[in-house]
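Here the complex is missing one protein chain, while the rest keep their positions.
Presenting subunit A:
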């Protein structure tokens, strides 16, 4: 926190991102910047193209048009749209969670977090050869991996459940575990797809705390899709609003909350403003007639 300009460096730059599926345009010319060690929320009504945007950033889709630049704090640059899916996590250090939780349900909680450190460990295991021979270098790497897993389990209050099957955890705990698993890959950018969905108010409060902790103490950028406005407005540093695949607003939470374009997208058009003048003038009369007719009928 000594140098504010340090934390304000852009981490992810999205430029003119367009994603088409045949005739359907899911994202159209979306551009925004997510800064390092900030929480950037992406909000918008259902079907606005938020998850598609995420899938483009995390390599599940290749965007039709556009450029996605990820700039690590140490200066390394990655063009995400040119990387195959798994490399985005492996090399560019982008981690994500899923809207419908995707844990390894049959495996234990601890195993889930160790699998997340796969790339580190498989190198340490000499692509299994050193591991098969039981060399000490691999054992050291594994115990370090377990320590990291324990750290995050402690953070998400699941340490007591380490040996449970992930699929048997309650829903809220599964959400937290998925975040812990993503953090175990030691990302610079964490993408969370509706992490508060299905959580009760107390749980979403804890989630907000966890995300601010990740931002402040790990200096990790967080990209957040969320419908729960109480969470979004409380913790976001920056909000991007999508509607029908387009960006309609972009700014800090206070600005976005009062942006007429955003209100229109969420609450619908202001009908009076849109009606032609003569119709609008007639409206009170029509309404009175209706009332009269209703009274006569009664």
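By our rule, a residue touches a chain if its C-beta (ideal position, glycine included) is under 8 Å from a C-beta of that chain, and two chains touch if they have at least 3 such contacts; residues count from 1.
Here is the rule we go by: contacts and distances are computed from a predicted model.
Q: Just to verify: the chain that's not displayed, which of "ABC transporter", "Branched-chain amino acid transport system permease protein", "Small-conductance mechanosensitive channel" or "MoxR-like ATPase" does UniProt list as its protein name?
A: From the listed options "ABC transporter", "Branched-chain amino acid transport system permease protein", "Small-conductance mechanosensitive channel" or "MoxR-like ATPase", the omitted chain resolves to "Branched-chain amino acid transport system permease protein".
Q: Please identify which residue in A:132, A:254 or A:286 touches the non-displayed chain.
A: Hidden-chain contact among the options goes to A:132.
Q: In the whole complex, not just what's shown, which of A:17, A:114 or A:262 touches the removed chain?
A: A:114
Q: Just to verify: which one of A:56, A:101, A:196 or A:242 makes contact with the chain not shown?
A: A:101
Q: Out of A:33, A:146 or A:233, which touches the unshown chain?
A: Hidden-chain contact among the options goes to A:146.
Q: In the complete complex, the non-displayed chain touches which residues of subunit A?
A: Those residues of subunit A that touch the unshown chain are 58-60, 85-91, 95-96, 98, 100-108, 110-111, 114-116, 118-119, 121-122, 125, 127-128, 131-132, 138, 146, 150, 160-169, 171, 174, 181-182, 185, 198.
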